[in-house]
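In this view, the complex is presented without one of its protein chains, the others remaining in place.
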Amino acid sequence: MSFTYFLKRAAFAALALAALMTSAFFLVRLTGDPVNLYLPVDASDAAREAMRVRLGLDRSLLAQFFDWAWDMLSLDFGISLWHNRPAMDVVLEALPNTLALGAIALVLAFIAAIGMGSIAAVNSGGWIDRGVNVLSQAAASVPDFWLGLMGVLLFAVTFRILPTSGFGGPIYWVLPVACLFARPFGTLVQIVRGSMIEALNATFVRTARAKGARDGRVTFVHALRNALLPAVTVTGDLAAQFAGGGGVVEVVFGFPGIGKLLIDGILKRDFAIVQASIFAVAVVIFFINILVDMLYASIDPRVRVE
Amino acid sequence: MTEPLLKVQNLSRHFGSGATPVRAVDDVSFEIARGETLGLVGESGCGKTSLVRTLLKLGPATSGSAVLDGVEITKARGSELHELRRNMQVVFQDPYQSLNPRMRVDRLISEPWALHPGLVPKARWREETVKLLESVGLRAEHADRYPSEFSGGQRQRLGIARALTLNPTLLVCDEPVSALDVSVQAQVVNLLAKLRRERNLAMLFVAHDLAVVRHVSDRVMVMYLGKIIETGPKQSIFSAPAHPYTQALMSAVPTPDPRLRGHRKRIVLQGDLPSPANPPSGCRFRTRCWKATSICTEQEPALTARTAAPGLLTACHHADTEFARRL
Amino acid sequence: MTDRSTEFLPAREHRSRRILWLARALAGDPMAVAAAIWLLIVVLAILTDAMSLLGDNRISLKARNLPPFDFGQPWTLWLGADALGRPLLVRLVQAASTTIGIALVTVLTSLIGGTLLGVVAGYFGGIIGNVIMRICDIILGFPTLLVALFGLYLFGPSVGNLVIVLAVTRMPAYIRVARAETLEVRERLFVDAARVFGGGSTWILRTHILPSVAPTMLTLASVNLAMVMLFESGLSYLGLGIQPPSVSWGLMVAQGQGYLSSAWWLGFFPGLAIMFTTMSFNLLANWFRIVNDPSQHWRLLSRRR
Partner (left out) sequence: MKKITAIHALSMGLAMSLAASVAIPARAAPDKLTVVVTDEPKSLDPCDTDLSGNSRILHNNITEALVNLSPKDGSVVPSLATSWRQVDSLTWEFKLREGVTFHDGKAFDATAVVAAVKRAQDPALACEVGQATLKGLKLNAEAVNPATLLIKTDVAEPILPNKMSALDIGSPATPGDAKTRTPAGTGPYKLVAWTPGQSVGLVAYEGYWGDKPAIPNATIIWRAESAVRAAMVDTGEAQIAYEIAPQDGTTGQDHAFPNAETSLLRIDAQIAPLNDKRVREALNLAIDRDGLIGTIFHKDAQKAMQVVPPSVFGFNPDIPVWTYDPEKAKSLLAAAKADGVPVDNEIVIYGRIGIYPNSSESLEAIQAMLADAGFNARLEMLETSPWLKRLLKPWNKDRQPSILQTQIDNAEGDAVFTLPNRFTTDGNQSTITDAGLDKLIADAAKATGDERKKLFQQAFKYIAIDTVNIAPLFHMVTIARVAKDVNYTPDVQAGNEIKLKSISYR
């Protein structure tokens, strides 16, 4: 991948980011004034007005926008109203949790799907294949939040072997990871299975077989390579989705990630938090996309990144 | 002499811009009279298709003019263009691609009528469709089928029937049989010849197969790298081609005359077709020509009568000598 | 070139044979059969409820959180009762009409809008096409949840807004596919032919491009139906979608969360319903894709032997 290519993409990403941040600026402000939320209901009108002035909300939207744009250019994301500290600090505490959660779930899903998918494809039409098919369809269709609740009910409330929620050692990650794991796993098994079956029927594999290569090698070198490409693409898309936080799952488990932060931020009209999270997520997505492209190129030399 | 049906003058079609555009069609002039069939031959990539598409107004002309029945094709717009479409129709090369697979035959055939309301009233579409199908050798019940239910030759008949719906005066046939099996080719060519006679159609018949061209054409035109390099009556071209390229093409055609078999040596051209973006200087054929001399590098030969063969125009510096040697 | 024309020659029987063939193809996929049956049951249930044949749905605080599988009760109570004593089964059916209705309307909206925009972008290109595609890039570049959050906060979480937000966030996918397909179809010879007959842009778009693009778009839509359903459930679960007293499966799970340890069935059954229905849509979409792909027909037909 050439450096100029990277620059070109970065430039486009920066433009898109600017557009998004600008729309986010106006959108969050349209969601309503935070003042009522931050003052006791018994506070006087004068106190409300004073807070508006203090937050600069009394000025015209345009004036606020220019101030904000200037701060953005100097990467100043402002102070979180709720947390009462720099918004970016708060975001950067939550982001690694989300990324780790998403990465663990996706990597596990990817590995499991490659394994399951190829087993199903090799046994195409048989009992194993049908079983895998049903399982993966179910996994791809199960609502993650529901899975989370049922997990809590079963493993935490009934058997008491896993914590209900929260954050801490590895054991706290089991249920959230399992919930996020389901859908990517189901989707990827379908894809791996489908493209492997196709590849196994394709001429080049027959050729390879005719040349006397052992069956195992045929399957895993040719067909797998063929199946990896779409699997990587889909995983990349999913990774981009997860970067925005396994929103619902994070809420279910009280997991301190960016998705929960963002939802809370909007609920609490914490403009700075919302904007900083959007920014951070967008940057992460940009790098994920680059990473996927590089992976793509390394799997299939025919794909030239351009 | 009456005014020709189609008069093409200095027509060019270039692709791309900047210093070296691709000159797909470069300064081409020719005429087609009413009822006349002009054969156009050349290798693939020589600009035949671009010429056809320009005439059909599927792409803009870069310069020059083409006048059909007094109407300037290159400048026609709006209703003038719409009228023009009626007079000039096309049979495409690939009958699998040129028929929308999702439309039933009756809709396919009547599509032009739908686009030119007033020509045939809707109530008579069915009747006319059946008539057309029968005239191209298909049956009435075929009207209710989809293109996928037909063989290649049948599809091309459908294509021809559809081209005739508007009763055009000029039919452009862009390699109409090259996608078909040899056994079917003759049937379709014969059909075209028959229709031409019946309807007094003028045709521009494009092909790379000389045998087919010979069968239907009155006159023949040879194209190389966007230029016409030789043109003349069928007899002259086939019996006494003056341009080395034409000769090379002819040598590949099996002769119907058994006496001549074995006497003619097959000329195999060396090298590939040069890039039309950067054609050779002087004569464009010189890079593959066994007769090329220095003059060919320096001067571009004009399309002029160079031999005694009647009506034959050749763009070759060495055409006269060739003729002389033959004698 | 495979020419299956002989299979269908007599024109009159074409259509009825096609239906027969579809039935055969469906029978070749037992999972698709199961999916079709499930969806049929759901649709029938919705219809029965629409004709108010399901009986009493009144709040009855005495029957609050009645446990399921008590077969001594009237059959509507076999799945238990909800926190306000309403039969859970009836609630599930009412929620089904919201959930599935929203999914259908959303998919239809984004299908129509996305196809039109994509076809326009692909056929005409130029500035309009570019603008459309760049907007798509931006929407696609950011998490759907975020776009949805904004939309719903801005306009309030009503059913109409939910549909709009979901449709807008799904639309870029349709636009991209429609555009790519159009770019391909646009170059086909039959489009040139239509132009030579004097067909203008509108004519070509309407009679040639749209019908050619449609099957792909329909396949995409059938896959999306499942996706939208899951997404709506998620939003409703977060309190951003359907609001009480309306009811959707996602909202039922959310409300059931408060009864996780006291009345598990309140959240369990609606989640199960989401899963079954989503799965059915997925399976049928899969089947539909194979049916529409001649190179894969054998998968459905050969199984019968």
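Each chain carries a letter (A, B and C) given by its place in the written order, and its residues are counted from 1.
Please note the rule applied: contacts are C-beta pairs under 8 Å (C-beta built on N, C-alpha and C of every residue); 3 or more make two chains touch, one makes a residue touch a chain.
Source: prediction; values computed, not measured.
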Which displayed chains the hidden chain touches across the whole complex: A, C
Residue of C:33, C:46 or C:84 touching the missing chain in the full complex: C:84
Residue, one of A:43, A:57, A:128 or A:297, that touches the chain absent here: A:43
Interface residues of chain C (partner: the chain not displayed): 58-59, 61, 64-65, 83-84, 156, 239, 243-245, 255, 257-263
Residues of chain A in contact with the chain not shown: 31-32, 34, 36-45, 47, 50-51, 54, 82-85, 90, 93-94, 152, 154-157, 159-172, 174, 251, 254, 256, 260-261, 267, 269
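One rule holds for everything that comes next: only the chains that are shown with their structure count from here on.
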Chain separated most widely from chain B, comparing mean CA positions: A
Geometric centre: closest chain by C-alpha means: C
Distance from chain C to chain B - Cα centre to Cα centre, in angstrom: 51
Centroid distance [mean C-alpha coordinates] between chain B and chain A, Å: 58
Separation of chain A from chain C, taking each centre as the mean of its C-alpha atoms, in whole Å: 23
Residues of chain A engaged with two or more neighbouring chains: none
Residue ranges of chain C in contact with chain B within the complex: 1, 3-5, 8-9, 11-12, 188-190, 192-199, 203, 207-208, 211-212
Of all residues in chain A, those that touch chain C in their complex: 16, 19-20, 24, 27-28, 30-31, 125, 130, 133-134, 137-138, 140-147, 149-150, 152-153, 157, 190, 240-241, 243-245, 247-248, 251, 259, 262-263, 266, 278, 281-282, 285
Residue ranges of chain C touching chain A (in the complex, touch as defined): 31, 137-138, 141-146, 149-150, 153-154, 226, 230, 233-234, 237-238, 250, 253, 256-257, 260-261, 264, 267-268, 270-271, 274-276, 278-279, 282-283, 286, 303
